[in-house]
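Removed from the display is one protein chain of the complex; every other protein chain stays in position.
First chain written, first letter: the chains are A and B, and each begins at residue 1.
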Amino acid sequence: MGTTGPTIEDRSSPQTATPAVELIDITKAFPGVVANDRISLAAMPGEVLCLLGENGAGKSTLMSILSGIYRPDGGRILVDGRAVNIDSPRHGRDLGIGMVYQHLSLIPTLTVLENLMMGSNPGLSLDREGARTRLGELSRQLGVSVDADARAGSLALGQQQQVEIIKALWKGSRVLILDEPTSMLTPQGITELQDVLRGLKRSGLAIIFITHKLHEAVAIGDRVAILKQGKVVGRLDPADLAAMTPDEIQSRIVAAMFGSSAAPDVADIAELRPTSGLTTTARHLSNEPLLEVVDVSADAAGGEHTLADINLEVRGGEILGVAGVDGSGQRTLAEVIAGQSRHTAGSIRLGGVTIDGLSISERQALGLRYVTDDRLGEGVVSSYPLSLNLVLKRIGQPPFWRGGRVDRAQIRRSAQESIRVFDIRTPSSETRIGKLSGGNIQKALLARELSFEPRCVVFNKPTHGLDVRTIVAVRERIRALAQDGVAIVVISNDLDELVDLSDRVAVLDSGRITGVVPAGPDAEVRIGELIVGVAAPQTVG
Amino acid sequence: MPDLFTSGFLTALVVGGLVAGVPLLFAGLGEIIAEASGVLNVGLEGMMLAGAFIGFVATLLTQNVWFGLAAGAVAGLLLSLVMVLFCIRLGLDQIVVGVAIVLTVEGATAVLHATLYGESYPRLDAAPRFAIPFLSDLPVLGGSLFTQPVIVYLGFILVGVVAWVLRSTSVGLHLRAAGEQPASLDAAGVDVVRIRSVAEMVCGALAGLGGAYLAIVGAGTFVPFVTNGMGFIAIVIAMLARGRAWWSVIGAFLFGMSLSLTTALQLVGIDVPVDVVQMLPFVSVIVVLVIFARDARLPSALGLPYLRGSR
Partner (left out) sequence: MTSPLTSPEAVVDVAPPTTRGAGLGDALVRSLGPIALALITCGALLAIVGRDPFAFYSDILQAGLLRPSGLQDSITRMAPILLVAAGMIVAFRAGMWNLGSDGQYLLAAACVAGTAPSVLAAVPAPLGWLVLGLVGMVVGASWTIVPAWLRARYGLNEIVTTLMMSFVGSGLANLLVKGPFDGPSTVPQTAVVDPSLLLFDLPGTRIHIGVIVALIAVATIYWVFSRTSFGMRIDVLGANARAAQHVGIRVSRLIIVTFLLSGALMGLAAAVDMLGIFGYMRADWNPAYGLKVVPLVFLARLNALAVIPFAAFFSVLSIGGEYAARRAQLPSDFLLLVIGLVLTFMVVTQYLTDKRDRGEPILPRRKAGMARA
């Protein structure tokens, strides 16, 4: 797609300061794709530069180049005006470029102090005292407090991110790069992060903030660069941001990203509006609840909060969202309903029938399906062909297995059908599924779970990491399912998505449901309040 | 009921346990280091065996125990380079390469021993010992327990050194990080492959040293398959140790004593079948594993090759 839309002219005043880091015509290609195409950017000290673009636009590649993991095929990098070649992550850090990755990279079994000393301890013997002093300095600079001797895995996600920032700044930095830092934070955590960034700006640090959410970019950025398919397709400098109204900024960005005739729903899905306020077409809901979770408690699947006294009800044709940050018990809840984990108290009913003692296969036979968020880890066998993965939950069952013997032709035929119906892009039905893109793997998972008449489907983060077109397709499919009378649970940490899809949203915080919010114009605000946890009674630690 | 606590019995048991356990001490310590960094050394048995053979031959030729021990350590080190190249650098499967090492070394040492010494079966002189003043004058056990070849004392000191390195140095920290989450270590700018290679080479050297000790001091000779499963016991010790260096001492002596139990019992007139006694160390391992199954914890990245950017 070649449309770039009208370029937003750079009307900024001449630069008076040297950029902390500057990329000039950076190009990087991989087999089959040009990830970065002559990109030029400058991050100024004391400013936040937001890199905005959807998944797959080339942001991560660019950051990997800056942090030293990749070498660019073409172009130059300047640090404080001097040309450099960044050979390795260590070299990048020595140059003062600190990176905080989206997926936290602390080692959970080591202490905070050990994590910080890793790779940066001068000499052989560990200088714990020196590290403690430095930690104190940086904590004060950030305005946070961190327990140096706590095991990193025991910290809340927001705190872990703070440690990561401290780690990135450890050796003294001039640039701090944050890759999608808000994806795992509560609204309160996001506010805290903004405060931290403001403080860092004042001390002269240049900050690069990578995101795919427009409202974040506009709220946090002093300067915005828009990436699309490897190119910079638009820029907004401080003067622009000051001069234009929020609506003008928005439409300029939408135009740059999707062309001036972009459909409104595409714009919404690209997280352009913090509140969507969409109302779905009226759906007929069943009278009786189809899925009931009654007083369920469960021990957590690794690293998560224990579930306590969960009560949920979903009627046929209804979409119930479950909001909460990572670690609040979302995965445990999904696994308990699906049958992968056992609950320690309470009961689950499907269509009035208690399913507590039933195995995963038995629950599936009753129409209960689970689309996991961990696609490659447990959703598929990546070395197996697509066709086999599509029938993986039906091993031994007709029509694919008869009398215990496999019918490969039937498996292939069925796969062809699924490829067609779900628009899975693949060279063939026998391609190794690991070779397909994330979006197509997700479509394959959907094809698998939504076949053979589902009655109730649990989705865990159904659109994370996908490109916009696939996100649209997945959400459409969820709505269509609901239209068919299927009871749906969508678990996600993406509030915008939940508000967009759900009829009601339950908030899961520290293993408990703290409230249920019906769809409406103020839904997102109310959900946010509940996530912050105004009244959390007895939370079991 | 024969008096079990005669000095003869205790000496045979404890000191015999010491002698039998020293090879395990070295090999176990080495494996603790390797496993902490994320490398599972199934080939340990082969490295010990190679150390035993080369150490034996070197001592026979030079009549110098130190040279023999060093040669054994070098033999183990060279074999560990196979693991370093194939598994750590190229990312091939650690267990398969380990099995290949064991098979090849067993065959090679058997053949070489037969061709060189098949007729003569030479034995070595007893290794020189050093009596620790004062301690070796203690009653009952003092004489034998504290009069050991110097390498034994060095072994204990080494355990302390390794414990300190793992806990209080950057090398030790990086090693542990490599075993838990190598991607984070890589992001911190530390060379994961290099730290694992170093850990593996140290492990190989210590295993070879342990094997050499077995042949030179313990048995005084080499016979094919002389290690008889010790390498695998060392792996178990390392798994139970969970990165704590001092466990190599505990494990080595417990298992060493179960090996020396036959001789000790025979001294007091209790005749236990050889087979039972030989089974004892392995049975005790199983029992320990069954009891402590819940607690056995290994570094998360153990056994997985680290390849940057791999899916």
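Just so we're on the same page, a residue touches a chain if its C-beta (ideal position, glycine included) is under 8 Å from a C-beta of that chain, and two chains touch if they have at least 3 such contacts.
Remember, predicted model here, so these are calculated numbers, not experimental data.
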Contact set of the excluded chain (shown chains only): A, B
Hidden partner chain, touching residue among B:71, B:84, B:102 or B:257: B:102
Per the touch definition above, residue among A:68, A:181 or A:511 touching the missing chain: A:68
Full-complex contact with the absent chain, from A:345, A:395, A:421 or A:480: A:395
Chain B residues that touch the omitted chain in the full complex: 40, 42, 82, 86, 89-97, 99-108, 110-112, 114-115, 118, 191, 193, 224, 229, 232, 235-236, 239, 273, 275-276, 278-279, 282-283, 285-286, 289-290, 293-294, 296-304, 307-309, 311
Residue numbers in chain A that touch the chain omitted from display: 30-31, 68-71, 86-89, 339-340, 359-361, 364, 370, 372, 374, 377-385, 387-388, 392-393, 395-396, 401, 404-406, 408, 430, 432
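The rule is short, and it goes like this: only the chains that are shown with their structure count from here on.
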Chain centre separation in whole Å, for chain B relative to chain A (CA means): 47
Chain B-facing residues of chain A, complex: 88-91, 93, 99, 101, 105-110, 114-115, 117-121, 123-126, 167, 376, 382, 434
Contacting residues of chain B [partner chain A, same complex]: 168-171, 173-174, 176-177, 180-181, 183-190, 300, 311
